[in-house]
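Every protein chain of the complex appears in place save one, which is left out.
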């Protein structure tokens, strides 16, 4: 019989939600507000340290909705999707955009266009 | 620093695909054909034993697209989605429906209505 | 103080309005509503009336023995009938085309050649290009291997027609890219040894050559006369992602017009006949020309004839008159279409055939009202007063809507008929009863979407749509999303659902959300906007809509979430204020006649 790792699965047993992994919780309230306004639940996991992109990717893998948010100690925020390559997050932003990051994480779940203007994202579309 | 389990993640590094866990490979060719006709890639993992629903759920968790197929030794087939509760798969079917199962696994990925008639599924819609 | 209850017996709904009559006019105590029992205006209505009276009393905390009188409208029986007649038919006289749209055709491009059965591929000559026809039971690997082998032997295989859903499986295993059309159910009917063309467009695109008459002419080297023949085929293939055309010696596809029945419209001054196949506009123009209509007959032995006969028979039974005395007083014709299987098609292709739906209305001068009143008196042990012209009462009730004033027109949108009345400043009321209302809308939705499920069609009419885009969210028809924490059932996945009162209900068709929405809105438009304009034109002074100040929309179909707005939009240009009624400031579009009965009674008593 193959080895079954049930940790990830146990995390998934809880109601479906976006997961945030935070090495700082400075702007967490804003992120949470963005998701709540869009009507998508969030689960928060505190971590000791880490880079926002790393944290967001791990969070996305842990989320049964495949959407994760990482907040690093300096307040940097990243929104990631489990289906994307680790090195290519949906968006990275500064603390001041925390609320928008919450909105966009929720919008990834319900399939609405992102609110963060594309110039502020990692891979802007050449035409925009 | 938190413990990071990279096994699942490593699996996800490969191109996005549906995952099938097979305790038997009787009808695997048919399942594969269903997915190929719809244009969605499949990765197959052989396992020693297991129940189709269990295998499908594990496969769904391992799939970066969140869609898994389980085939038990007796040829029973299950299609599952990582976002659904373990005990509530998308569909369970007999070996003869292998081809349709492949189609439906692919259709979960690209958002097309399922091909398997609903009477043959677990939770038929009351009205149908 | 007198305690009275006004009761309006409608075709579908019986409504009550309870009030105490004081020196300052009526004090309304509330109302009630129930389904009408039996046909309007017959003694079968008694149980429904008793029910609403008792409910209105108990809600207001009053006893039956306090009741002074029950006021009942003159419930003239109105019967309407619906029928639909297909006026075109698509027939493929020989197997010339396969225009179906499989979900997953394979390859891409255009291939031309002679049709060859897969099993003959190994032995066929290499001198001309071929289209391979792969029947049931051939495995995709064998199919691909066979085509590759033939190609190596020098046979130019330019396309394939396949029975199974195997197009991509075969295409992925070929050494060259060719177009492959699959899921051709009746592949054994594809004629062999004939010139044929197979076209598959890139994903998201549509075919360009086989949908163009000159494209087909180029491929098969057709002369101008042959091109004229094939032009129907090209038009039928417009919008497809894949198609097959086989050139059979005398193959042709026809758009046949079915010889349909004739409708004869008898007016007070004229009598005109019009063919059903002339279409709704022409029929309605004819209705208008003979107005006022006194009767209509349908050609014997046709659908029209049958339908009008049924209406007539039902009515004569009710009114206990001979069917010869029953007269049709209005007709509404609506253009529609019905998806129908193409005769002679190879892959279960459907064609949208044109059809005309007809609603007819019969009205007697007066039903067995006295018998009904007598039975009611016994059942309730109270005085029952029959009286008040229905239209007058409706206007009186409608005028309790805040913001309204004379001249006011009401539009009572029911299930079977659309009734209108206009009250001018000097109190004169003119009224009209037209065929066609909510039930016709439901029927159009049912048949245009090919549902064959009236109940689902009724839900589609009444409630907004959504699409279940994942197991956890649906997209509403306005584009907004809604998230669920419990997974949705797999049956709803990627399907259009109706957001009814009882939750989500999947619509088991391949139509897109937008297509269903468009059918829904156009059905409402074709029935209610057309009827609202017809009705207002007939009651407006001099037929001039500008003379109408206010329009109050009433009745069960006024509860619809878009019908009143469609009508308001249509009459806005005439400077009319149009909205859904709010009877007594509380009842919405319901209870106008019942309220009017009370108001009228109070006015008379005060004198």
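A, B and C are the chain letters, set down in written order, and residue numbers restart from 1 in every chain.
The rule we apply is simple: a contact is a pair of C-beta atoms (placed from the backbone, for glycine too) under 8 Å apart; a residue touches a chain by one contact, two chains touch by 3 or more.
Worth saying up front: this structure is predicted, and the values here are computed from it rather than measured.
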Contact list for the unshown chain, restricted to visible chains: A, B, C
Candidates C:224, C:249 or C:324 - the one touching the absent chain: C:224
Touching residue (missing chain; options C:292, C:348 or C:585): C:585
Residue in contact with the excluded chain [from C:482, C:546 or C:603]: C:482
For chain B, residues in touch with the removed chain: 15-16, 38-41, 65, 106, 109-112
Hidden partner chain, residues of chain A it touches: 33, 36-39, 81, 83-85, 88, 90-91, 103, 107-108, 111-114, 118, 121-125, 127-128
Residues of chain C in contact with the chain not shown: 101, 103, 203-206, 208, 211-218, 221-224, 226-228, 231, 234-235, 238-239, 241, 401-405, 464, 466, 469, 476-480, 482, 499, 510, 512, 514, 549-550, 552, 561-562, 564-565, 568-569, 572, 577-582, 585
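Simple rule for what comes next: only the chains that are shown with their structure count from here on.
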Length of the line joining the C-alpha centres of chain A and chain B, rounded to whole Å: 26
Centre-to-centre distance between chain C and chain A (centres being mean Cα positions), rounded to whole Å: 46
For chain A, residues contacting two or more additional chains: 16, 65
Multi-chain contact sites of chain C, meaning residues that touch two or more partners: 469-470, 472, 487
